[in-house]
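Heads up, one of the protein chains got dropped from this complex, but the rest are sitting where they should.
So that you can tell them apart, the chains are marked A and B in the order they are listed, and the count of residues begins at 1 in each.
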Amino acid sequence: MPRKGMTDRVLGVALAALGLAAILGAAAIEVPFLGDPVGPKPFPIAAGAVLVACGLLIAARPGEPVEWPSAARLGAIAAATAALVLFAVGMRPLGFVLATAVTVAVAAAVFGARIVHAVMLGLGTGFALFWLFDRVLEIPLPLGLLAPLLR
Amino acid sequence: MEAVGLLFDGFATALSPLNLLLAVAGAFTGTVVGALPGIGPVNAIALLLPLVYALKLPATSALILMAATYYGGGYGGRIAAILLNVPGDPSSVMTTLDGYPMARRGEGARALAITAIGSFVGGTGAVVMLTLAAPTIARAGLAFGPAEFVGLVVLALAAAAGIGGGSAPKALAAGAIGLLIATIGTDSGTGVERFTFGLLEFLDGIDFTVVVIGLFAVAEVLELLERREAGFSSVPEVGRGGLSLADIRATFPTMARSGIAGFFIGILPGAGATLATPLAYSIERRIAGASGRFGQGDIRGVAAPETADNASHAGSMIPMLALGIPGSATTAVMMGALMLYDITPGPLLFQNNAPLVWGLIASMYLANVVLLVMNLPLIRFFVRMLLIPPWVLYPLVIALAFAGVWAVNNSVLDLVLATLLGVAGWAARKAGVPLVPLLLGMVLGRMLEDNVRRAMALSDGDPTILFARPIAAVLWIASIAVLLWPAIAKAIAARRPQASA
Partner (left out) sequence: MIRIAASALALAIAVAPGQATAQFQPSNPECIAGAAPGGGFDLTCRLTGRMLNELGIVQAPMRTTNMPGGIGAVAMNHIQAQRRADPNTVVAVSTGSFLNLATGKFGRWTENDVRWIGAIGADFGVIVVRKDSPLRSLADLVAALKANPASVPMGAGGTVGSQDWMKAALIARAAGVNPRAMRYVPYEGGGQSMAALLGGHIQVFPGDASEVKGQLEAGEIRVLATLSPNRLPAPFADVPTAKEQGLDVEWAIIRGLYMAPAAPDEAYTFWVDALRKLTSNPAWPAARDGQGLFPFDSFGEEFSTLVKSRVQVMRDLSKEMGLIQ
């Protein structure tokens, strides 16, 4: 399915666009006054310029084609990613234990665990890490929904 | 020699049952915390600080505990880097380059053993140098100004060119992205915000640890997931793969060079392990040249960064002990501990608190021995980790990493960022973009910009300051030599064809 060099063409254009955005963004920085002779702009602009040049070079001379995973495999990767996003977003409302449990369970399932095992691993990890960080290391973690239980 | 006598007294202090116990406890805690991705020895020491104060431990004991923890961190970081390709902090990224290929070949135990020995050699060698000449060396380190730093970073960049594979434009692009990430936050030279997108969380810039967790740990797990789906076994062969005396002999020059480099870089305030490890690795890679298999599991490729890492930890104690200047985040916390005990860290520390200083130095020797003795037998246990089914192992690794990131910063944005970087890192690897140059761009690019701008501020915009000072000039010449080395080596080989045959 992948056409020869398509990945590199897309990648090159994306890098060049990122570089251009960096250049424009840096150029637009308003400096109330110069604290040093160089200022905040030259380094990001130079990095942006390197990106543009490299991006164009990559797009112009694409290398070997890249085999991207099939839809099914992409699904597994998307599920794992979603589990991680859930951890971030769920941390405050759900609390550390449940957020960890959900994330670990989904990740374990994606790695082929049976559902029961995945859930057990998730809950076990959630409580164990909570104990390690919150109780042993005394780093407070969000209690969330389990607040009455953990307190 | 006077130092030897004082050190002897120091051993008497360090060998007291309490201090010995604390050194062992610290070494163990440090190894564990260092092995956890996300949470590092700095955090562990900061958490210990109020505890030791509440326990009313004597100052010497408190410092011994903290130093042993700091040291232990250097031993712990390598485990996940080698076995799982998951570095927990920026300084163990270089260890993955050859450590993971070795583990995949079933040589995980060999890689872990040589790095434990390298850590010991680096740590102990550096403490010997500390014992003999701390005040003198500390003074010499002060000569290192912004211009010299620029030279050192340029040397590191020159030596690092080509690391991590990938085509030149792709590697260069990765480095440029790293530099751009480093510019996020409040610009120190002018106080303006760069690329913060109005997010308060970006004011201090992006934590390197978050980037490492995302680009390396998360991306690695996603890649494994994909390969597993493609029918790839994620459990490499454990194998025998012990360490032989020949290995130690073969890597000893590497350890010696990396230890010395790490030690001296550690002394410089503001440099430390993040500069020492890539420099040591790159130099060894250059020295090995065509004879090396760097990047494919060369044993010198794991010995170099781990030796440099531990040597730099010992080196960074020197400005603290001899001058009362914290050169790194960790030593800053340790100095805070001294102040709690009403001991003013400063040039008079060696004079006014000799028993404390020498007790600490003696405990560093002990901590290294303890760590080596503790780590070698544990290797068998560490390697067994790979026998854990992947559906348990990888979710656990990710949970530990994310819990660590959360516990340190309590930032939802950091977690989202680590996830996004993980996906981006996975895609980048697929597309053949190497990520190590990105990390180097971030770490070295930041140092380069800061110091170029400091130097130019000092010279009022005159760029000759970058080359005019003798140490800087030497570093520039060395950089050019490193870049031209392949050509020079070829010329030498061409002139003496028999010598190599």
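To be clear about the criterion, a residue touches a chain if its C-beta (ideal position, glycine included) is under 8 Å from a C-beta of that chain, and two chains touch if they have at least 3 such contacts.
Values in this document were obtained by computation on a predicted structure and should not be read as measured data.
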Fill in the blank from the handout: Answer key for A:28, A:71, A:136 or A:149 versus the chain not shown reads A:136
Practice task
Just name the one of B:106, B:162 or B:347 that touches the chain not displayed here.
Solution key: B:347
Handout entry: Which of B:146, B:214 or B:437 contacts the chain that the document leaves out
Key = B:146
Exercise for the section: Considering the whole complex rather than only what is displayed, give the residues of chain A touching the chain that is not shown. Expected result: 32-33, 35-36, 92, 135-136, 138-140, 151
Fill in the blank from the handout: Across the whole complex, the chain not displayed is touched by chain B residues 42-43, 45-47, 49-51, 53-54, 141-146, 186-191, 198, 200-204, 269-270, 319, 323-327, 329, 331-333, 336, 339-342, 344-349, 408-411, 450, 454, 457-458, 460
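Just so we're on the same page, only the chains that are shown with their structure count from here on.
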Practice task
Report the residues of chain B in contact with chain A in the complex, numbered from low to high.
Solution key: 47, 167, 169-170, 172-173, 175-177, 179-180, 183, 187, 189-192, 194-195, 218, 221-222, 225-226, 228-230, 389-392, 394-396, 398-400, 402-403, 406-407, 412, 415-416, 418-419, 422-423, 426, 430-433, 441, 445, 449, 452-454, 456-457, 460-461
Exercise for the section: Mind listing the chain A positions that touch chain B in their complex? Expected result: 7-8, 11, 15, 18-19, 22, 25-26, 29-40, 43-44, 47-48, 50-51, 53-55, 57-58, 63-64, 66, 68-69, 72-73, 76-77, 80-81, 84-85, 87-89, 91-92, 96, 100, 103-105, 107-113, 117-118, 121-122, 125, 129, 133, 137-139, 141
